[in-house]
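Left out: one protein chain. Kept in place: all the others.
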Amino acid sequence: MSTITFAQATLDAMTEEMARDERVFVMGEDIARQGGIFGQFKGLADRFGTGRVMDTPISETAIVGACIGSALAGMRPVADMHFADFIGVCFDEVLNQMAKIYYMFGGQKSIPMVLRAPDGLVNQAAAQHSQSLEAFFLHIPGLKVVAPSNPADAKGLLKSAIRDDNPVIYFEHKALFSTKGEVPDGDHLVPIGRANVVRKGSDVTLVSYSMTMNHCVKAAEILAGEGIDVELIDLRTISPLDVGTILESVARTTRLVIAHEAVKQGGVGAELAAIVAEEAIDCLDAPIVRVGAPFTPVPFARPLERAYRVTPEKIAEAVRSVM
Amino acid sequence: MSTITFAQATLDAMTEEMARDERVFVMGEDIARQGGIFGQFKGLADRFGTGRVMDTPISETAIVGACIGSALAGMRPVADMHFADFIGVCFDEVLNQMAKIYYMFGGQKSIPMVLRAPDGLVNQAAAQHSQSLEAFFLHIPGLKVVAPSNPADAKGLLKSAIRDDNPVIYFEHKALFSTKGEVPDGDHLVPIGRANVVRKGSDVTLVSYSMTMNHCVKAAEILAGEGIDVELIDLRTISPLDVGTILESVARTTRLVIAHEAVKQGGVGAELAAIVAEEAIDCLDAPIVRVGAPFTPVPFARPLERAYRVTPEKIAEAVRSVM
Amino acid sequence: MCAKAARGGEGTSPSKYGKELLAGFYRTMTTIRHFEQTVEKCFLEGEIPGFVHLYIGEEAVAAGVMANLRDSDYIQSTHRGHGHAIAKGADLKRMMAEIFGKSTGSCKGKGGSMHIADFGVGMLGANGVVGGGFTIATGAALAHKMQGTDGVAVAFFGDGASNRGTFHEAANMAAAWGLPVIFVCENNKWASTTPYRTTTSVDHIADRAAGYGMPGVVVDGNDVFAVYEGARSLVERARRGEGPALLECKTYRIKGHFVGDPEKYRTKEEVRKVFEETDPIPRFESAVVKARALTRKELDAIDGEAREAVRLALEFARTSPEPEESALFEGLYV
Partner (left out) sequence: MCAKAARGGEGTSPSKYGKELLAGFYRTMTTIRHFEQTVEKCFLEGEIPGFVHLYIGEEAVAAGVMANLRDSDYIQSTHRGHGHAIAKGADLKRMMAEIFGKSTGSCKGKGGSMHIADFGVGMLGANGVVGGGFTIATGAALAHKMQGTDGVAVAFFGDGASNRGTFHEAANMAAAWGLPVIFVCENNKWASTTPYRTTTSVDHIADRAAGYGMPGVVVDGNDVFAVYEGARSLVERARRGEGPALLECKTYRIKGHFVGDPEKYRTKEEVRKVFEETDPIPRFESAVVKARALTRKELDAIDGEAREAVRLALEFARTSPEPEESALFEGLYV
């Protein structure tokens, strides 16, 4: 075990996987010379050279398309999106090429590719630099989608994503990069598709992922003080969903709250709520409550962004509402 | 009243609105010379000239971007996406510009623009020409999203969309274009944001929209023969959702089934189910069941596409499962 | 490099080529022609579903370009992909079966005409998204470079596709990084119902190459020799590590945009005239016969074989089973 930052954990994952498999490489804007906007690629080019750590033009369609093409030709590319907000620029490449090639061409070749997408609120970055867009990709067959909440999962999921033969979108919350945590030494892998019960509890199931997990941990502490025993599940993988773990928990707690930073309407919480309402409604003793961002773009000004945020208090309040 | 095709209904809407307001114009691929792939623009260029009905380059980002720019400069553009599948090409323009400009710039100018997107399964067109992608846009604040199921609504919603000062995405199912129905004469408007109770019923609420409504009507007939009295709601607008109409219905029927052609996971049905599980779970006497496409790209071969489809039988079966 | 697009390969005499190459040109072109005529017929008779775009009249482009490529080179095709696949050596039977939606198809019936592909011979797929292939081919070229081979990749694209932003991003990236990719434009004068020049701001798409610092060459796309020579120098250049290039092949879309297109935007007369004057197959035939490079008899033999191969492919497709419904759920993830 060592205590490192989330950024360092992803860097260790990259370093280990690039050392292990020379087909692995990475491209993106400002990752070689600068080492990534959040330091998440620091020193990687020094170690592996700019032939495997490439600064690209500002050409997101070419970045994703070229990664796809290189994968078809035997490579295992990692692409950095700079900010997840720009994934719309190459959305066709993700939706119609990356996600579909394996199935549509009858399994001739899969796309072992990772798209890293730093997302979420940080620093009052406003409408075009603060979004959490993972829900789109839950709706696209052929993709896997992960969103770690801590350094250990960051490393383990990134390594698993790089080794996965399918395309994986790896959402990494910008506010997490500088957070620290214990990470197992050595070849630490976290399986894609497996949620993590972070806190056992008997009164209510609280499901979240990414940065919002930290708010949920705080909410659970607040609630524990009020005598509410929260079972807290870190989804970790958004697609495919670990339905089993959630249903098992809800069956015991009979209550479900889901929290995420993304806009509530049409978010990942909708799918989770719908699954439970379809598969386990008889277990439920309360409405399924979702906590998510309001239905507006992310505003800039301090009080507006504050009001926009999903906080431990809002989550705790939602949990209280179902007790 | 006159009986016309869905394509003709949209054409009438365009013609009336372009005659009424000279700021309205339309651009897209193959709409002037050809009149649209589905005949939905037939003769429009003859009537209004190629200055207002423009054949564009194959440049979806320029189409949407130029419409946005013209809207900022006082026009009321309509853009044709050719196939909804290509909306990924200009996804950034939709997500980060069209949807956000009004809010992000503090209300200085809204974008009165309509993006027409022919979607859905027709003709074994396979993975990149058959998709129903409306769920993405439910998750984007600032957009309105409509999806008519019949010629009357097609006309009324398109006219309302053109007159709306906000950006509207207008999904029109490719298989609907040739279908016929009665359309009120004159200035027929259908309000955006209002669902339509197509069939009153007492046993179960069945919600759908677009082409799948037709399958639901058939399913309701089959079920009526079995003594199951379906209340059938045509959503018509996907964002903002008409939550009131659905909750009111579910409160009476105590059962909810949702059907759409799009992939089930992360589809519009998820949001509807989640809303009801949050707001009206106490009313429910059964699980909320969703019928949607399986989690795969759309396959080409006949038996595969057939198996992929949401059919009246599958819908009826889902309804039976909650009785 | 910044000068106007060069013109290449015109007026080459067939006699300078070996028989094998010439026979190859002819076999490719005539196979494509028979294949496409068969597909058209079967589509019109209702045997083939979906959208089908024919390559008839443009055979010289695929034949001329692909004669420069190896199995280990990659191509990215378009929605009009049958000709590219055949020229790259894809299996005819599995192609036809795919177009028929049969389980024996190269994509197991999941793709159809618009997604015809045969990765085994480096044919990385037709693409239903116009302009979807530029960046993918660029990535395949990048892989060649990273792997230290002298392989190349070719991105085929239409005049209409030239206006997609992906062209620009791929061209710049390829040029900035010196990648071995050739962008081959099939300027067939039409993008669906829209005449080339009404939506494209320049006469020659090859004129855009200079803006990336890469060579841009225009050839007569209905002259297989011109295409071959034009592609040859650019492919060799790319193999030597000298970077990407653009080859514009001037041709004409003889058939409707897709099978079933009512074609109201042009006259039958216009099309008939162009076809009579420029059909690449009789042009090739008379050139080689005149130069005594191949005899009529030799040509007929090749044509007969091509016809027979297509017949067998059709039989294979017709007699192959459709996929089981359960296949719908197979092959989404590895």
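Residue numbering begins at 1 within each chain, and the chains themselves are lettered A, B and C in the order written.
Here is the rule we go by: a residue touches a chain if its C-beta (ideal position, glycine included) is under 8 Å from a C-beta of that chain, and two chains touch if they have at least 3 such contacts.
Please read these numbers as outputs of a predicted model, since none were measured by experiment.
Undergrad: List the neighbours, among the chains on screen, of the chain that has been left out.
TA: It touches the following shown chains in the full complex: A, B, C.
Undergrad: Which listed residue, C:H168, C:R237, C:R253 or C:R283, touches the chain dropped from view?
TA: Counting the whole complex, the residue in contact with the absent chain is C:H168.
Undergrad: Considering the complete complex, identify which of C:G24, C:G89 or C:G213 is in touch with the unshown chain.
TA: C:G213
Undergrad: From the list B:I4, B:V26 or B:A71, which touches the chain that is not on show?
TA: Answer from the full complex: B:A71 touches the omitted chain.
Undergrad: Quick one: which of B:Q8, B:Q40 or B:S59 touches the chain that's been left out?
TA: Of all options in B:Q8, B:Q40 or B:S59, contact with the hidden chain holds for B:S59.
Undergrad: Specify the residue from the set A:Q40, A:T56 or A:Q97 that touches the hidden chain.
TA: Residue touching the chain left out of view: A:T56.
Undergrad: Applying the definition given at the start, please give the residues of chain A touching the unseen chain.
TA: These residues touch the chain not displayed: 29-30, 33-34, 55-59, 61, 85-86, 89, 123-129, 294-297, 299-304, 306-308.
Undergrad: In the complete complex, the non-displayed chain touches which residues of chain C?
TA: Against the left-out chain, chain C lists 2, 4, 163-169, 171-173, 175-176, 198-202, 207-214.
Undergrad: If you put the missing chain back, which residues of chain B would it touch?
TA: Those residues of chain B that touch the unshown chain are 25, 51-52, 56-57, 59-62, 64-75, 77, 92-93, 96-97, 101-110, 141-142, 144, 164-166.
The rule we apply is simple: only the chains that are shown with their structure count from here on.
Undergrad: How far is the middle of chain A from the middle of chain C, if each middle is the mean of its Cα atoms, in Å?
TA: Chain A and chain C have C-alpha centres separated by 41 Å.
Undergrad: What is the distance, in whole Å, between the centres of chain B and chain C, each centre taken as the mean of its C-alpha atoms?
TA: Averaging C-alpha atoms per chain gives centres 37 Å apart.
Undergrad: How big is the gap, in whole Å, between where the Cα atoms of chain A centre and where those of chain B centre?
TA: Between these chains, centre-to-centre, one finds 30 Å.
Undergrad: If you look at chain A, which of its residues touch at least two other chains?
TA: Counting only residues that touch two or more other chains, chain A contributes 92-93, 96, 103-104, 141-142.
Undergrad: Among the residues of chain C, which are close enough to touch at least two other chains?
TA: Only 105, 107, 109-111, 115, 127-129, 165, 332 qualify.
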